[in-house]
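Every protein chain except one is present and positioned as in the full complex.
In order of appearance the chains are A, B, C and D, and numbering begins at 1 in each one.
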Amino acid sequence: MSAITLKSVKKRYQKSLVVHGVDAEIEQGEFVVILGPSGCGKSTLLRMIAGLEDITEGEILIGGTVVNKLEPRERGCAMVFQNYALYPHMSVAQNIGYALKVAGMPRAEREAKVAKVAKSVSLEPYLDRKPGELSGGQRQRVAMARAMVREPKVFLFDEPFSNLDAKLRVAMRAEVRNLHRSLGVTSVFVTHDQTEAMTLADRLIIMNSGVVEQIGKPSEVYHRPASRFVADFIGSPAMNLINGWFGEDGHFRHGKGGMIHLPSIASHVVSRDVALGVRPESVRRVAAGTKGALAAVVDYVEELGAARLIYADADGSRIVCVDDGNDALGTGMPIHFAIAEADLHLFDNTTGRRIETRPGQRAASDHLVTA
Amino acid sequence: MSAITLKSVKKRYQKSLVVHGVDAEIEQGEFVVILGPSGCGKSTLLRMIAGLEDITEGEILIGGTVVNKLEPRERGCAMVFQNYALYPHMSVAQNIGYALKVAGMPRAEREAKVAKVAKSVSLEPYLDRKPGELSGGQRQRVAMARAMVREPKVFLFDEPFSNLDAKLRVAMRAEVRNLHRSLGVTSVFVTHDQTEAMTLADRLIIMNSGVVEQIGKPSEVYHRPASRFVADFIGSPAMNLINGWFGEDGHFRHGKGGMIHLPSIASHVVSRDVALGVRPESVRRVAAGTKGALAAVVDYVEELGAARLIYADADGSRIVCVDDGNDALGTGMPIHFAIAEADLHLFDNTTGRRIETRPGQRAASDHLVTA
Amino acid sequence: ATKFEFWYGLSGDLSERIQDMCKTFNESQADYEIVCVSQDNYEANLQNTIAAFRANKQPTITQISDGGTLDLMLSGAYIPVRQLMEENGYQINWDDYFSGIASYYSTSKGELLSMPFNSSTAMFYYNTDALKAVGFEGAPQTWEQVEKIARDLKAAGYDCPVAFDPTGTWQWWEQFSAAHNQPIASKGNGYEGLDATVEFNHGKFVDQLTWIKKMYDEGLFVAKSKAIGETANDAFVNAKCQMSSSSIADHGTFAKQAIEGMHWDVAMLPIWEGTERTNTLVGGASLWTLKGSTPEQYKGAAAFYAFLATPKQAEWWSTVTGYIPVTNSGFKAMTDKGFYANAPYKGREQAIESLTFTPPTEYTRGVRLGNFGAVRKEVADAMQEVLFNNVPVQQALDGAAERSNEILRRFEQTYAGQQLP
Amino acid sequence: MERRAFYRNGTLPWLLLAPQLLLVLVFFYWPTSQALYWAFTLEQAWGGGNTWVGFANFLAIFRDSQYWATVGRSAFYAICATGLSMAIALMLAMFVDRALKGTRIFQSVFVWPYAIAAPAAGVAFRFIFSPEAGLIGSINDIWPGIWSPATNGWHALGMVIVCHAWLGIGYNFIFFLAALQMIPKSISEAGAMDGARPFQRMLDLQLPLIAPTVFFLMIMNLISSFTDSFGLIDTMTEGGPIGATEVMVYNIYIDGFKGLDYSGAAAQSIVLMVLVIALTFVQFRWVEKRVHYS
């Protein structure tokens, strides 16, 4: 039995539908991250699970029970809010213990429990402080302790790190991971930061404008994006997506007269309006004369330190390549790329969905794309 | 003659010295980025150039003239602020034209100029809107147009992209670059985002607590960080910095009894308290038996999509490695690394400065570090 | 024409009469124009006059009631009327003024400081229909009679035998004391020095208030005032209350306002059996000429006073209001004309009778107390304490006396070293 | 953080401030210093002069049991009016803050009393409470004489207090509502997740979080009960019956303007000023401790 089941869950505000019927199963103990651009409905979905928002249509089940009509307190979820939502007038101990107090737990028992939880997130020295006297990371920890103390069936996180600075974020990420590892509680985590999502998730739910684009493991999502949106959204720098169509001759035509010979793929998709995708790190620079190399012209170069990004123009289509070379490269200089066919992705521009071109997954292949 | 010259510029607020005597020359048409952690005095320095802040000590020259006593408007600088600082009650056109209006330019001439500048940053359709009705990127463009319209001698930018989301930031970065390329105006750009800094700068000024740590080209700064601070600050994931000391036997001792044999370097620095630095992407995994490999134990792994980060423990020192392997790796598993000696950096922990171990620059070398 | 101002403390019907009078004056000559401004009541007029004086914006003439006389005397802010009239060439026979009136407004040497104008005294009004209904003919002369009539009226189903204004210290305290020759304050009611102390907490007023309280508790006296929603005068003219005590000045107003078919009459204040009636105090107000005007304006003021003193004008004033004529000759002339012989003016002569019933005694020539308005308020509060809060009479009056004396001492200290003129 | 963008200009700020400073000096500081002076002298009503008496005026009022009665009455008035008004306003604000459908209409109406002049409200309430007419008068028809603000001091005081409280509802309501709306919604949501029901959330979360506002309003109401009561009392009871509604301000007016005892009134003014200043300072000390959400 799944821990959480979403059955065609919809949410409508006044006239506008912001969640368009989401179906998903979240397993017991799983760490699921909902990822998507701002405004896509992530928070709304999470809040419907929490019971903070009415469900317009569909059903949500937690532990097998339909919770649509249950109050938040009856659902057994705990939530960590973006701005922590700590009670500013209560001490850390009171913040953590409030849920227990409301539940009517005797004082002694409550205090013991608060102390235990506080210890587990290293908050003991601060139990008597008010939230205002804590640093961002400490507050974050109080918010987590407050969620943990209730021993909920489900943890919900709504962009819990978005108010932290970059270094702290990385540290808190590790803490959440450890927490999940040690408690094993089913968790749903909302973020729009893909690094956070990739590094934390057992499985990702990628949303766009209220629609689920893909559900899968981080590597799956990265390596086999189910839609053009996912391909573009995941990965930085973003995947090169070249719009074009396949002729009967097995050539992919793009830009201002560009042609790439792709017979094995072409058979699937002759004549459709498609986008050919390749990750910048899968684009390799080759010497000028290399057989089948894709000729392009350097647009500009961004130095990243460890590597550099080469922005180039191949017959009117922009190609970005991650390069760790060291040679001087200037605007307008010719450059040549090679791309392994196995690294190619294909998307139908009309539906936005992926077109599967080979049955297996990411097989190592050195067959070079030829122009 | 330099466009801007800073001569031992100091800034004191009440008691605390926040800029400790900065010397720098900025060439005509150069794009200089001031980079440093929050609170290090970047903005203060920029604002002293702009004339928004008194100069406590030292001199600033713009175009060869000492400007210490000049009002902002007399210095010929234009500034783009972090939160844009657009006049909320004025339309885009009025915002852009305000400086001209203050300067008493006739209406017709002003309008023509505003239209021209608006066109150059593609703002024509929005000229009648108020800033509140614009997206972040559009506002950013208005702020730039406002700076451009005055045809200043110098552009000053104070973290102009920090309020934008990641995608827009990348796009605006390109726009600023193009702008600079086409106008060729001397620019000083403050940021604490290293990607931004690396990709934009002709030269970087790296600051820390009011002190300039290094001035140099991005690649210089990346490949030959002048101080431990710079080494740690530049690059993500950050450089591995292993504290230790050199014995007379040519071994580097670190952590809980770790030893690395580094005879060529050891000669420079016997017995000093130093930090050995190596970038995560320069740490290579090697097979278990490889000669001279550094043995470590996996701590945890972060999946990044394109690659993964392996956090490992080598005799009590943390080593991070960028790895594009695909094999299953779990906590506690043994792992082996190799590091090219040429990729090593050495810093004096007492002064924080770099210790130069070889005369030349970043020579390709395959001499492996051996334990 | 020279303009000058005259502020007065009357309102309603009486205010309109003053306006008539001012109009007559202005029309009677072309040299001066008097501007008459109502300040609502005597108290407000005194306060506003003071405020204006301090601000140098005072009128040339102001009307100050009996109680404010000492405040004016010590103010140094006035020009004695005698001096004014002499300087402007008017011959006035000052001796012609009723001695009770003159004694109130004159210095100890007998110099009249202000122009007597609207003089009155307290009277007892009664509804003859109601009294007849319980078999009483004529005017009640004694409080014993009043009590008996009240009881009979009550028995006969009259809700309100006597209207009692609990703020009406003037008729119920001061005039009561005068009629019974009781001291209001020591030192001849203050005439002999600023160090006088009040005397109302012993003597007949204590008994009187005790009696009033008894009557009130039995429902024979009914409290009527503005705060309560109906004044005693209104209750009387509407025949809701059958007896009341008020100024003779209201005689004219009553005549106008009494409901149709109601018969009423006026008498001197009752006295207790076995006591000797003495004269009552002159009430109303006099006109003071303030410093700070131009000689031209003073000429105008003098002309105005002279105009008031003309027999024709004095008679008109007495006719349209209930105020009495202020001179012996005036009174004689009107009596001779038979003015008092018939309704509606019949009965008003009793006010003069009351005022002149005996020659003024030490305690009936007037009251010379500083800040007397504040003292009146203390007594009014004491009367209400007794009536509404059941505070014992002696205790209430003692408290009021103590505070009144403090007021007097503060006044004495404020004008330390000054002598009564 | 402290503002750091300033203009530097020697005379301009003084020019800008001059009109207001002049007015304040002439109409506030001068009279106040005058009052201070009078409080130590006996000032003749007609302005003929005065004599220095030191602290005698203060001793006189402090010795006067009636003055203390006035002080006590003011305190009673202040506490009752403040308590009543704030309790009602707080309740209304809490319910309006729930933002149920149609709440906006209620919200607008609740502000209205703010617009009404105290004397105007006084007149209206005087009618409502008038024993022989109006609304409350009806009970005198059932039990004659049971309601009599003209003779019963407590009735009169109660009537004025109710009116004062009513007048304050609008102002208190706005501030309470603002304070409640400043509480991030997520705090309530966190409370809901923690299992607290709405009423419990009001008690445990909202109320403590608006404590600074409660305190601020308490002080403002107390101060207003010293000052705004004037117009009310003057139109409703004129301080009566028997001074039962004479609060400190009204007493100053009665003694000074009506009783012509300028010095006594000045001394009372000084006492009142000290009181108001003290309250204000207490308030400032507290307001510093604002709740910070984040």
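By our rule, a residue touches a chain if its C-beta (ideal position, glycine included) is under 8 Å from a C-beta of that chain, and two chains touch if they have at least 3 such contacts.
Operating definition for what follows: contacts and distances are computed from a predicted model.
Q: Given the options "Mannosyltransferase", "sn-glycerol-3-phosphate transport system permease protein UgpE", "Acyl-CoA dehydrogenase" or "Nitrogenase", which would UniProt use as the protein name of the unshown chain?
A: Its UniProt record gives the name "sn-glycerol-3-phosphate transport system permease protein UgpE".
Q: Could you tell which one of D:Phe40, D:Tyr67 or D:Tyr171 touches the chain left off the display?
A: For the chain that is not drawn, the touching residue is D:Tyr171.
Q: Kindly state which of the options B:Val19, B:Ile34, B:Ala50 or B:Ile242 is in contact with the chain not pictured.
A: Missing-chain contact among the listed residues: B:Ala50.
Q: Write down which of B:Ala103, B:Ala166 or B:Val270 is the residue touching the left-out chain.
A: B:Ala103
Q: For chain C, which residues reach the chain that was dropped from this view?
A: Interface residues of chain C facing the absent chain: 11-12, 37, 39, 48, 51-52, 54-57, 226, 229-231, 233-235, 237-238, 257.
Q: Can you list, in ascending order, the chain D residues touching the missing chain?
A: Given the touch definition above, chain D has residues 3-10, 12-14, 16-17, 19-21, 23-32, 34-35, 38, 88, 91-92, 95-96, 98-100, 103, 106, 108-128, 130, 132-135, 137-138, 140-141, 166, 169-171, 174-175, 178, 188-189, 192, 197-199, 216, 223, 226-227, 230-231, 234-235, 249, 252-253, 256-257, 262, 265-266, 269, 272-273, 276-277, 280, 283, 287 touching the missing chain.
Q: List the chain B residues touching the unshown chain?
A: 47, 50-52, 71-73, 77-79, 81-90, 98-99, 102-103, 146, 150
Keep in mind that, in the parts below, only the chains that are shown with their structure count from here on.
Q: Rotation angle, chain A onto chain B: superpose the C-alpha atoms of these two copies and give the value as a multiple of 5 degrees.
A: Angle of rotation between the two copies: 175 degrees.
Q: Calculate how many whole Å lie between the centre of chain B and the centre of chain D, each centre taken as the average of the chain's C-alpha atoms.
A: Once rounded, the distance between the two centres reads 58 Å.
Q: Distance-wise, how many Å sit between the C-alpha centres of chain A and chain B, to the nearest whole number?
A: Centre-to-centre distance between chain A and chain B: 27 Å.
Q: Find every residue in chain C that makes contact with two or more other chains and list them.
A: Not one residue of chain C touches more than one other chain, so the list is empty.
Q: Can you list the chain D residues in contact with two or more other chains?
A: As it turns out, chain D has no residue touching two or more other chains.
Q: So with touch defined the way it is at the top, what topology do the chains form here? Options are line, ring, star, complete, other.
A: Shape = line; chains linked end to end, path left open.
Q: Please list, in label order, each pair of chains that touches.
A: A-B, A-D, C-D
Q: For chain D, which residues are in contact with chain C within the complex?
A: Counting only chain D, the residues touching chain C are 42-48, 50-51, 53, 60, 64, 66, 130-132, 150-153, 237-238, 240-243, 257-261, 263-264.
Q: Any idea which chain C residues touch chain D in the complex?
A: Its residues touching chain D are 43, 47, 50-51, 53-54, 71, 74-77, 223, 225, 227-229, 371, 373-374, 377, 381, 384-385, 387-389, 403, 406-407, 410, 413-416.
Q: Which positions of chain B touch chain A when the two form their complex?
A: It comes out as residues 38, 165-166, 170, 177, 194-195, 198-199, 218-219, 222, 234-235, 279, 281, 300, 302-307.
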